[in-house]
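Shown next, in structure tokens, is the structure this report addresses.
The other protein chains are all here in position, but one chain of the complex has been omitted.
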Amino acid sequence: MSTATTIGVIGCGYWGPNLLRNFAENEAAELRWVCDVDAPRLEMVKRRYPFAETSSDYTRLLSDDDLDAVVIATPVATHYRFACEALRAGKHVLVEKPFTASVREAEELNEMAERGGLTLMVDHTFVYTGAVRKIKEIVESGELGEPLYFDSTRINLGLFQQDLNVVWDLAPHDLSIMDFIIDRQPEAVTATGSCHIKQGIENIAYVMLRFADEFIAHFHFNWLSPVKIRRTLLAGSRKMVVYDDIEPTEKVRVYDKGVTTSLDTSLSVDKETAYRTLVSYRTGDVWVPKLDSTEALRHVCQEFLNAITERRPPLTDGRSGARVVRLLEAAQASISRGGQSVKL
Amino acid sequence: MSTATTIGVIGCGYWGPNLLRNFAENEAAELRWVCDVDAPRLEMVKRRYPFAETSSDYTRLLSDDDLDAVVIATPVATHYRFACEALRAGKHVLVEKPFTASVREAEELNEMAERGGLTLMVDHTFVYTGAVRKIKEIVESGELGEPLYFDSTRINLGLFQQDLNVVWDLAPHDLSIMDFIIDRQPEAVTATGSCHIKQGIENIAYVMLRFADEFIAHFHFNWLSPVKIRRTLLAGSRKMVVYDDIEPTEKVRVYDKGVTTSLDTSLSVDKETAYRTLVSYRTGDVWVPKLDSTEALRHVCQEFLNAITERRPPLTDGRSGARVVRLLEAAQASISRGGQSVKL
Amino acid sequence: MSTATTIGVIGCGYWGPNLLRNFAENEAAELRWVCDVDAPRLEMVKRRYPFAETSSDYTRLLSDDDLDAVVIATPVATHYRFACEALRAGKHVLVEKPFTASVREAEELNEMAERGGLTLMVDHTFVYTGAVRKIKEIVESGELGEPLYFDSTRINLGLFQQDLNVVWDLAPHDLSIMDFIIDRQPEAVTATGSCHIKQGIENIAYVMLRFADEFIAHFHFNWLSPVKIRRTLLAGSRKMVVYDDIEPTEKVRVYDKGVTTSLDTSLSVDKETAYRTLVSYRTGDVWVPKLDSTEALRHVCQEFLNAITERRPPLTDGRSGARVVRLLEAAQASISRGGQSVKL
Partner (left out) sequence: MSTATTIGVIGCGYWGPNLLRNFAENEAAELRWVCDVDAPRLEMVKRRYPFAETSSDYTRLLSDDDLDAVVIATPVATHYRFACEALRAGKHVLVEKPFTASVREAEELNEMAERGGLTLMVDHTFVYTGAVRKIKEIVESGELGEPLYFDSTRINLGLFQQDLNVVWDLAPHDLSIMDFIIDRQPEAVTATGSCHIKQGIENIAYVMLRFADEFIAHFHFNWLSPVKIRRTLLAGSRKMVVYDDIEPTEKVRVYDKGVTTSLDTSLSVDKETAYRTLVSYRTGDVWVPKLDSTEALRHVCQEFLNAITERRPPLTDGRSGARVVRLLEAAQASISRGGQSVKL
């Protein structure tokens, strides 16, 4: 146990218990502190993890010299403050998504971490799923050809929050997935949304990213959908991927479909001839790769611990967190300006 | 047979044969003329409908005093010219969607038809499906409550055309459905698209309509999707409808789901409590109404014939055609200006 | 806590932890003892439920006068012995499914429990799901009309066991569901199966029950299916129910479909006319009722506790357990005799 990284978790609300469980089960970690302002919740944690210290005062964690790392699972508005103090106290930090409430906060934290030689990681959980890692592998192999578009839908009836709109709540998932899979940066954001439940809190939003070429990325986020859809299309010139996160096992499908634009000859009056002459569609087999089904959060915790030990940036470091926050901020700005394009 | 409306069809390419078959089978109609510039195709029509006259010269139809009505199923660029001449010749006219290539053309045709006391109808086929008519009925009953949003996805691998982009090809379907179901007019259009196959011809596009209040409508059109999706969500404050046109029979589902925004009291740090306290979601039964499964085009032809006989405007008259063309034109303009909002 | 029923659980393998959790969370129960022969597993339980006593010797539970009830979650071969001794010690008993390894064992236990005035219940978990209880409600309302058939498929790749065949493993679920929903007893069983993995242990089996009239029930059980299917069709003369347990929420669908056999007149040579003349099919709406989504096992535990307190037979008492075992025994006998019909 002496070589294990000691962990303190601040915030045990919605996602916190999952972090507690994963760090408690990881042999490279020692769950040393749990902090929350809610007494009964802390009591429950105490019963579940009797070996961990509990407190409603986070400064007790920070002043514990034997604590190596702090995990922050509090509302986003407080991320900056907790992370800032933890880094100042010399702790490595893992922050829930979204990283921070603004790009400025994100950049300050990144600079602090770099100056202090500390690990700063963002819990972009989806990046660690078997599905997303498989898609990354497929994209990197080049078999999709030129990337054409990324289209993502994440909608459901659920989880309205009073302080965050649907973009800040759901977009970190898909933006971090895109940021991980597609190795290129968007140039402009357009976003629109609507507030049906509470003024000022968008519960439905559409976000569009433009890049230097014809590649585009589009996102639909929605808390008021009668059906749950979590589907991403990633089209390449040679193959296309559909990632359907609702599917229990067959989440990723690779379609050997594409289009060949060979000839542009005669003018034809009817659709069918036009279609046959000018553009040839190619349809082949579909392949459903087997995926690693390990809980993604387990990989998140392991990556955090490894990055600390190996003194290297984690896969989803503060830089990737900042890139996502930059997109969130720009999307929010575009929504406020009625859908005007915001340059990045 | 003497009381039957005599019909002449111009254009037998992609959709024409369906029109021929439906008018041939309709006892209130007499298929009298078929016109196409393609000789072998005309020959085939001749064999199939030996009782109809065929010609590659459309003026022969127009000069036939015994011909009551003309159906135009040619490329959109030619709609205006054919419709214009047919109206001038005193014929009733049914035009394929999209009605015309511009609002100006649409308005001229509408004025001509009104001056001449002639029926001018647009073949917005989907409006006549059992599914769309059932949704209209549900909306009119008021059971959905306040309409919140309309979200439509029509994507597939297919049917690239060299002279029309995906908006002009696919959007008439969903815009005419929305125009029929939602009795209100949008105030602004934003649209973006990308050309992956041929420069200047968008093969993927996203269109957003804004209305006077928080109601919004969003559309995704795509010729380069590996999967075929045709799904519309129509959310109301009390109930929500999902229209999935891919489903063989259960195309329309009515969800007794909604949100109640009663209280806005205490501040809470965790998601679950926030969700329970502030917004109460209501989830009830799902209802899948039985639908009329008659071929929609049969209703289209019947409506055209009835409107002529009863001297009344058809359900999808030139005015509705013009409204759809106005949206297409505005969407195209917004795409050209990089997604800027276009007032209507 | 003094009025809570004290619970001791014997066996913490596959299903045991779920029972532990549910009794631990139930305020009407006090988890007092946990027994298992596996030391590390017992250690894990101890950490999780520090307030409970643990032992590898089940006689310690039975000799604790303050223990009210015993839950038996051990392999089926041992159910009789443990239940027998527990009843003899004056404990109320909840037994995992299948109840016992033979009808004789089941009947002895039932007699013992009745003589001792003790509650004896079988954990037929599926009977307590929102789906099955809703179907029961629908059947009892009479809206299905005359019941025609019950057809159940429970197949997957998985969980091969060396001492139990697929019938003893999976059939208790569907037989207990049928026993609960359909208030009638079968007269004969026919069953066939095949052993692809290990001789003598069927991994695929088909079971057919015949009743006094034309109502039939058929079951497909399979450990070697590439796809997971858990679907039951329950057809009535007026309506039909499909219960798909794989669906996340819409598990039960009620089809307003039926057949009317009105006329039997003329002889007709072609199918279509025959179909129209003789039998009229009725197709109406589909209704997807909202279901209680409480974990079924929570209801199981509550029913056990209530039955003890209220001194009444539980919903799935030893009698229902015995009826299911009788069918399992008969199915096994039919399989052994190459699919011969076995009278009940």
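In this document, chain identifiers A, B and C correspond to the written order of the chains, with residue numbering beginning at 1 in each.
Heads up, the rule we're going with is that a residue touches a chain if its C-beta (ideal position, glycine included) is under 8 Å from a C-beta of that chain, and two chains touch if they have at least 3 such contacts.
These numbers come from a predicted model, not from an experiment.
Student: Identify the residue among C:Thr100, C:Thr129 or C:Thr190 that touches the chain left out of the display.
Tutor: Touches the omitted chain: C:Thr190.
Student: Using the document's definition of touch, tell me which of C:Glu25, C:Asp38, C:Asp57 or C:Glu310 contacts the absent chain.
Tutor: C:Asp38
Student: Specify the residue from the set C:Ile7, C:Ala83 or C:Met240 that touches the hidden chain.
Tutor: Only one listed residue reaches the unshown chain, and that is C:Met240.
Student: Which of A:Pro17, A:Gly116, A:Gly158 or A:Pro289 sits in contact with the chain that's absent?
Tutor: A:Pro289
Student: Considering the whole complex, not just the chains shown, which residues of subunit C touch the missing one?
Tutor: Interface with the chain not displayed, on the subunit C side: 11, 13-14, 37-38, 74-75, 148-149, 151, 157-162, 190, 192, 194-198, 204, 206, 208, 210, 214-216, 218, 220, 222, 224-227, 233, 235, 237, 240-242, 253, 255, 257, 259, 261, 264, 269-275, 278-279, 281, 283, 338-341.
Student: Just checking the interface: what residues of subunit A touch the absent partner chain?
Tutor: 250, 256, 283-290
Definition applied: only the chains that are shown with their structure count from here on.
Student: Find the most central chain, measuring centrality by the gap between its CA centroid and the centroid of all protein CA atoms shown.
Tutor: A
Student: Taking the mean of the CA coordinates per chain, how far is subunit A from subunit B in Å?
Tutor: 38
Student: Just the number, please: Cα centre separation of subunit B and subunit C in whole Å.
Tutor: Going by mean C-alpha positions, subunit B sits 51 Å from subunit C.
Student: Please work out the Cα centroid separation of subunit A and subunit C, and write it as a whole number of Å.
Tutor: So the centre of subunit A lies 41 Å away from the centre of subunit C.
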